[in-house]
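Every protein chain but one is kept in place in this view of the complex.
Showing chain A:
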Amino acid sequence: MKKWSENITRTCIVGLAIGFMAACSSNDSDPVEPIGENEEYIPTPKALTIPPIFQQLLPPPYIPADNPQTVEGVALGRKLFYDPILSGDGTQACASCHQPANSFSDSRKLSIGIDGFEGIRNSMPIYNMAWNTNEKFFWDGRAVGLELQSLDPVTNPVEMHNTWENAVASLQGDTAYPELYLKAFGTSIITKELTAKAIAQFERTFISANSPFDRYLMGENTLTQQEINGFAIFMDEARGDCFHCHGNEFNPLWTDNAFHNNGLDAIITDKGLGNVSGDPNDDGKFKSPSLRNLAYTAPYMHDGRFATLDDVINHYSEGLVYSRTIDPLMKAVSRGGVQLTESDKSDLKAFLLSLSDSSFITNPDLQDPN
């Protein structure tokens, strides 16, 4: 049994390989460093390091054909990610609201932009972006592709509140950046598109697959009885029933990457996906976040309303409220939920925390290079 797209993928990989080979043979021909676009120049390809558990269970990572991973591109993206130069007043970087210690989320309920205003959504953690299977980013899925996603916060008035024209001018006038763009893209003429590409390349290297539960699945680790009990609750349709949206031992992404109304509010004030699609049947739907690294990503939900994991579990257990677009997977809503026992709740929490990957948040390759 196989999926028909496999053949296409294989053809593409062969095509890419040929492309790389052709590129390698021609890149030492021109010693003169160009300023404008140089089609001859090829930065150093650097494929993502795919963890064995992903290799075994998931499709290959999605890398756009026009933005291959390169050593120089990732290095530029890393510098940009941590540099406040992109913001309107030079005070805020991507990393201000996407901090490594928080699995690249923000410990604040709602992040504060350069003008001191709060946004309306909790900062999303960043990892395993090349396996976001539908390529829809943000809580409401409004950006299609990581490159487009990374353009948004720079101009968002409650975030970095800049213009791209201004951001590009700042980068162009910097002593270091033109040279770094030249190395990454063969041109020192900076654009917002190249900036987004570099940031996206860096973000695609945020790969988290080394939690205690991952190591347990790979046979390298044991779990506590409580964690094992918690996993059984997670997988039990009549108790946790978490797996329909949040993965399972064969889907190590721990998300379906889809959008659901999980019964938070009787009256929908933030329409989420409904604002993007224009379909009232999508009102109140938000992207299922991955359950990896929950130990570092509090608070929870699209608006950060729950300070603790206990609050989250209590919500699904007894806090569900009905609204017209509520997902059918939210059960016993008239009673607020399935009423997990206290021991089920603590077991479930123990399991959820076993999905947290401490080596990810301390990964030296992902820290501030500046």
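Just so we're on the same page, a contact is a pair of C-beta atoms (placed from the backbone, for glycine too) under 8 Å apart; a residue touches a chain by one contact, two chains touch by 3 or more; residues count from 1.
The rule is short, and it goes like this: contacts and distances are computed from a predicted model.
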item	value
Identity of the absent chain, which is to be given by its UniProt protein name, from "NADH-quinone oxidoreductase subunit K", "Metal ABC transporter permease", "Carbon monoxide dehydrogenase" or "Copper-binding protein MbnP-like domain-containing protein"	"Copper-binding protein MbnP-like domain-containing protein"
Residue among A:Thr49, A:Thr91, A:Asn156 or A:Asn248 that touches the chain left out of view	A:Asn248
Among A:Leu148, A:Ala232, A:Val276 or A:Val321, the residue in touch with the chain that has been omitted	A:Ala232
Chain not shown, touching residues in chain A	1-5, 7, 56-59, 131, 133, 232, 235-238, 243-245, 247-251, 253, 256, 258, 281, 322, 325-331, 333-334
